[in-house]
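Excluded from the complex is one protein chain; the other protein chains are retained at their positions.
Our next item is subunit A:
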Amino acid sequence: MKRKASIFAAAAAGVMLATSAAAETELTVYTAVEAEDLARYAEKFNESHPDIKINWVRDSTGIITAKLLAERDNPQADVVWGLAATSLLLLKSEGMLEAYAPAGVDKLDAKFVDGDNPPAWVGMDAWVASVCYNTVEAEKNGLKPPSSWKDLTDPMYAGHVIMPNPNSSGTGFLDVSSWLQLFGEEGGWEYMDALHENIARYTHSGSKPCKLAAAGEIPIGVSFAFRGAKSKAAGAPLEIIVPSEGVGWDMEATAIVAGTANLDAAKTLVDFTVTKEANEMYNSGYAVVAYPGVAKPVEHFPDGLLDAMIDNDFEFAANNRAAILKEWQSRYDGKSEAK
């Protein structure tokens, strides 16, 4: 109710601004950011740019991506603010993004900026894979905490590991693509073959493995760090493990949609999204942000996470996505008969 009220208030404020400022521009912004954060983001932006009004269109990552792709020939969005980089790469490969180097983009960590010059998209914050480990249940089952991805293939963990299905979960896909990058194509599949023997089942969503680990249903959940920190804060006997080989990650990023009628306003907005204050704003939900030195530690977040983030090849992930998922499905979904 509170959230609804605040959105309403923001909308009302927007309407009032619309009547007061004559030279107002409206931007249609597509996003996958949590609804409760949106009002805050818009408010912060309007503090310095009261003349630009943001109309949010929010949905989950997959649905927003599909919506944007479906509108390819007649784009409705001006800006995409807060969508997975792998999704933005799909849009880029359809020629749907307007390349633009926002003022001050050079201050960002290079990992977070598209390789092209000018970049087609710039990153905001990252979500990082991690392993949630329930210490109480593990002890009951006589398990030792794993320290690396390879450890998880130890037969001792048979039936005690759970991970998201990459076909439905973005987190699941970033795990799979990171293993393929870390261990090479062949080594990656070999690793997953071995891991599959220990997997209790594959979940639809990326946060469920960690919540199941928190509830003790399955002691080890392959999920993402932020989820683990939240469950730990809620009182779950969890340890968040950062595997030593490195962890996969994806980021939320921003881009201008090619052909927008409000290019200047869109540029103003994207300029804002890379500023220090914008990154401070992202930090309340994400421990890793694009602007170096901004991030304050989030409670219960594992140490060394930032260093463990692999040098993620987003182009590889986006271009091979369909093929990887097909291969994954034929290997692991096919034999997922009842055991």
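Of note:
The definition used in the following text is that contacts are C-beta pairs under 8 Å (C-beta built on N, C-alpha and C of every residue); 3 or more make two chains touch, one makes a residue touch a chain; residues count from 1.
Everything that follows uses one rule, which is that contacts and distances are computed from a predicted model.
One chain of the complex is hidden; its UniProt record names it "2-aminoethylphosphonate ABC transporter permease subunit", one of "non-specific serine/threonine protein kinase", "Stage II sporulation protein M", "NADH-quinone oxidoreductase subunit H" or "2-aminoethylphosphonate ABC transporter permease subunit".
Only one of A:D116, A:E139 or A:E277 touches the absent chain when the whole complex is considered: A:D116. Contact with the chain that does not appear here is found for just one residue of A:A101, A:L180, A:A295 or A:A318, A:A318.
Of the listed positions A:E26, A:D154 or A:E217, the one in contact with the omitted chain in the full complex is A:E217.
In the full complex, subunit A touches the omitted chain through residues 1-4, 35, 58-59, 62-63, 65-66, 69-70, 74, 89-90, 92-95, 116, 120, 136, 165, 167-169, 200-205, 207-212, 214-218, 234-237, 315, 318-323, 325, 329-330, 333-334, 336-339.
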